[in-house]
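A single protein chain has been omitted; all remaining protein chains appear in their positions.
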Amino acid sequence: MPVDFMYPEYEIARNDSRCIRCRVCERQCANEVHSYEESGNFMLSDESKCVNCHRCVSLCPTRALKIVKSDHCFKENANWNQAAIKEIYKQSGSGGVLLSSMGNPERYPVYWDKMLINASQVTNPSIDPLREPMETKVFLGKKPERIERGPDGSLRNNLTPQLELAMPVMFSAMSYGSISYNAHESLARASRELGIFYNTGEGGLHEDFYQYGENTIVQVASGRFGVHREYLEAGAAIEIKMGQGAKPGIGGHLPGEKIVGDISKTRMIPEGSDAISPAPHHDIYSIEDLRQLVFSLKEATQYKKPVIVKVAAVHNIAAIASGIARSGADIIAIDGFRGGTGAAPTRIRDNVGIPIELALASVDARLRDEGIRNNVSLVAGGSIRNSADVVKAIALGADAVYIATGALLALGCHLCRSCQSGKCNWGIATQRPELVKRLNPDMGFRRLVNLLTAWNHEIKELMGGMGINSIEALKGNRLMLRGTGLNENELGILGISHAGE
Amino acid sequence: MKRVYVNEKWCLGCRLCEYNCAFANTGERNMALALRNLEISPRIRIEEGSDICFAVSCRHCEEPLCVKGCITGALSIEDGIIMVDEDKCVSCYTCILSCPYGAVSPSEHGAVQKCELCVKNRSGAPACVAGCPNGAIVYEER
Partner (left out) sequence: MLKENLNGKEGQIRIPSGCAIAGLFSRSGKSVSGETIVNAMTVMHDRSNGLGGGFAGYGIYPQYKDLYALHVFYNNVSAKEECEKYIDKAFEVINLSRIPIRKTPRITDEPLIWRYFVAPHHNKLMDSQLDEDEYVVRAVIRINTSFDGSYVFSSGKNMGSFKAVGFPEDVGTFYRLDEYEGYCWTGHGRYPTNTPGWWGGAHPFSMLDYSIVHNGEISSYDANRRFIEMYGYKCTLLTDTEVITYIVDFLTRKQALTLTEVADIIAAPFWSTIESKPPKERERLTYLRNAFSSLLITGPFSILLGFSGGMMALNDRLKLRSMVVAEKGDMVYAASEEAAIRMMEPELDRIWSPMGGEPVIVTLEGGAEQCR
């Protein structure tokens, strides 16, 4: 039908006076946008296939290429905007659910950007991290209610298993399958180098990566793919995934064409079969069931590993977290509605869940009100974009944060949000060997290490400015934050004052 | 001695090395100016098979057959690098025939050309290495 015709969103602008016909763009585009016309010695572009991933732009040696937003437009309409109209055409053509990747891109408030950080002036000194020790090490896990002493009066170490992080940032769950082997290798090696953790996601753990077990969090999700005894024992902690910020309330679906070779082996499912994770865990229909799974996993690993429960930030998150804090879990990970995904139904990604800032603030406050904040550590995820976001999250009450989109960007991702196509030109969200090899883990891991090393420096600078020399003194220290442009309700939920107050 | 090594595992066959090599050896300041409408003749070349590809350039052998076979002394080893003296080369191509890697080729000016690790051009260090997007070509001591 002619109505299904969509004018491409992007145009490829080639500066022909710079183009040397090296054809790198053509070789590097898995979407086959570029082609060379021998007879006339010119390059052709089919912008309808372009996802705007910038692979060609980044590799063009003469900067002859750029991608521009098409100025082709629908008749202006503030209500029926271009995206809304196009989606109608798409769905009336296909009859299918719209799919998207990465985090919610819509114009909801980003509360990180509405909070400002304090600094010392006169009445107490700022601390120079270049001259004084500045500590960012954190321990995650339950803290003891009371101390215990041995017969000689010395303190007994009655701590349950803890995770020790050199800095309060971890890589959140991304499965082998949704991202490539090389992406996983980069994350695993970077975690070891940085003294932090990465997370297997629900894809099992490739046997090559058992060596990074001390820096690995192994996930148990509703499909239980890749879960077996050695897997549970391989990691430093076990995460039960109840939900994901990008798609609260629904499960996952890795299409059969991605279940090939090692991925099928690692997930323990036949090649070519769809890996469908159910929406709920079918053995968890209530909080008491969660408690059973928490303790089953602890039994299976002789109570040697902390258990994390990951939930999506939804309306009733404070009460949910309070339940989890009493379930025997050691750590709660909350994933905000801007968290990324390899694929999610567009409507869900863009309309379900709440911002992590509000969820985190209300969970931390609720757990303190109930006197159970020490039962668990809190990890916040769902679009932590930089070190200032990390500092703000910790000041709101997080023990640490999870990052994933940021880590993928460090590996080359350009947020083209086409992961579901499996043709990632940067070798991340793909299983095609010729694309996977585009991500060299020697370089990828170094970039991740660089990124977090830079963040750690910045966190220390920000802490020093506040006169704080250990990150634990920042946790929940909401006096260090002020809001701008927030209403009373928002300030109340965040538990902060307005700037100037 | 530092040499250029290739790691076919990470070679994407994008051929940027060829263009960076060709550009470095033109002496021009701008790649577009230098290479537009030019059939390049680089000193490093991508070899491609079914699903494997890698770059090939001079290995700077310790006992190089090309130097041994050179009838005019145009090829010599300077600080471990095998260099070409274009003035002495008579284009007999003995070196091309004797190089087991196919790393020597005829140039546009008659004399042979080969990788000289960019020591003679403005790049100063191997341009193919600097321009490889995936760390598939490295310049290092082994």
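Order of writing sets the labels: A and B. Residues in every chain begin at 1.
Assume a contact is a pair of C-beta atoms (placed from the backbone, for glycine too) under 8 Å apart; a residue touches a chain by one contact, two chains touch by 3 or more.
Since the model is a prediction, treat every value here as computed from it, not as a measurement.
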Among the chains present in the display, which ones are touched by the chain that isn't there? A
Of the residues A:125, A:261, A:433 or A:485, I need the one that contacts the missing chain. A:125
Check each of A:6, A:97, A:454 or A:479 against the chain that is not shown and name the one that touches it. A:479
Candidates A:173, A:435, A:468 or A:494 - the one touching the absent chain: A:468
Please pick, from A:94, A:292 or A:374, the residue that touches the omitted chain in the full complex. A:374
On chain A, residues whose C-beta touches the chain left out of the figure: 120, 122-125, 127, 132-133, 135, 137-139, 143-144, 146-147, 154-155, 157, 159, 162, 368, 371, 373-374, 397, 466-470, 472-480
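FYI, only the chains that are shown with their structure count from here on.
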Cα centre of chain A to Cα centre of chain B, whole Å, reads 43
Write out the stretch or stretches of chain A touching chain B in their complex. 17-20, 22-24, 27-28, 41, 58-59, 61-62, 64, 433-434, 437-438, 440, 442-443
Quick one: which bits of chain B touch chain A in the complex? Just the residue numbers, please. 9-10, 12-16, 18-20, 23, 31-32, 35-38, 51, 131, 133-136
